[in-house]
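Just dropping this structure here.
A single protein chain has been omitted; all remaining protein chains appear in their positions.
Right after this comes chain A.
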Amino acid sequence: MTAVDRLRDSRTAVLSLGAVLAMLVLPFTGILSTFHLGLVISAMVLALFAMSFNLLFGYTGMLSFGHAAYFGTGAYTLALALDGQLGFLPSAFESFFPALLLAVVVAALVALVLGYLCVQRGDIYFAILTLALSMMLYETIYTWNDFTGGSDGITVLAEPIELGGLTLNLIDTGTFYYLTLAILVVSIVFIWRLINSPYGELLLSIRENPERATMIGVPVKRYQLSAFVIAGTFAGLAGTLFAVRTFIVTPHTLHWSMSAEPVMMTLLGGPSAFVGPIIGAVMFVGLEQFLSNITEYWQFGLGLLIVPIVLFFPDGLVGILRGDSGGIVDVRDYLSGLVGDEPTGKEDTHE
């Protein structure tokens, strides 16, 4: 480790610690109303969801359009367990933490089964299959009325938790804020260590060149599947928090438009940076507040943003701040291409 690396590491550590401290005191500063604190909780839940997505997209090179399948599975499992509908399980699972654990395990299992199918073919098939299989789950939950409540969904009422004399009331926004923050921080640390481990290096090598990774003896599909299961697990965890936060679980949590959310958040923030999805989640919640004042179909505005972002700023806000857009198309080249009749993409630029 060079001195520069160590310096950068200590800077990261100080910044992260500062961020966590700021988040810890945030509710006490009184600058946020309960409504706005709720928005911060939403942003944290979505940040976890987007990070789990980016573990696949940014770090393993797998674009999933069906990540809501595991988010929704987590949400539904928690809701069904708390509701006592899983009669075959001991009644202990009707309290929050056992139910949460169960939900995460079920999400991981569903990710294992669906992921096995999705990694069978290359990039484009992966995107198609994740989308198709998540919609299958959506349709199943939607039609399976007796068990899942169909389109009405299931109400989620988390009872207060007794923890060694301490009572946690999850309905209370402040309490739930700290629970979400704790889960988010632990997850971030876990994902950070994961991608900085030899395992993370292997995932990166698969992203860079799956054929070459195969050639040097990496069982690519197995690693892709393992990343898929880890990502699905964290998506499931985010789903459980989402369920408690919104008090209801509907089939929408499994719909493709829910799968689209981590994609958009990651693009907004930037997939190439670790903090990209977190920044993107904050931007997303802010944009939703702003745009939904203008139109109910606010994702129209998001689409208008996504197209130029992908064309010109694929590294998102982080890329723009770094001063390196990573753009595959230069804005000026594009505009001059519209005037003159330049053919496809690659033009020789002399610098």
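For this structure, a couple of remarks:
Everything that follows uses one rule, which is that a contact is a pair of C-beta atoms (placed from the backbone, for glycine too) under 8 Å apart; a residue touches a chain by one contact, two chains touch by 3 or more; residues count from 1.
The rule is short, and it goes like this: contacts and distances are computed from a predicted model.
The UniProt record for the undisplayed chain lists the protein name "Amino acid/amide ABC transporter membrane protein 1, HAAT family", from the options "FeS assembly protein SufB", "Amino acid/amide ABC transporter membrane protein 1, HAAT family", "Cytochrome C oxidase subunit I" or "SufBD protein". Shown as candidates are A:T143, A:N169 or A:Q289; the residue that touches the absent chain is A:T143. The residue touching the chain not shown here, chosen from A:L117, A:I161 or A:L204, is A:L117. The chain omitted from view is touched by exactly one of A:A127, A:V218 or A:V275, namely A:A127. Residue-level contact of chain A with the missing chain is found at 57, 61, 63, 65, 117, 120-125, 127-129, 131-133, 135-136, 139-140, 142-143, 211, 256, 260, 263, 267, 295-300, 302-307, 309-311, 314, 328-329, 334, 337-338, 343-346.
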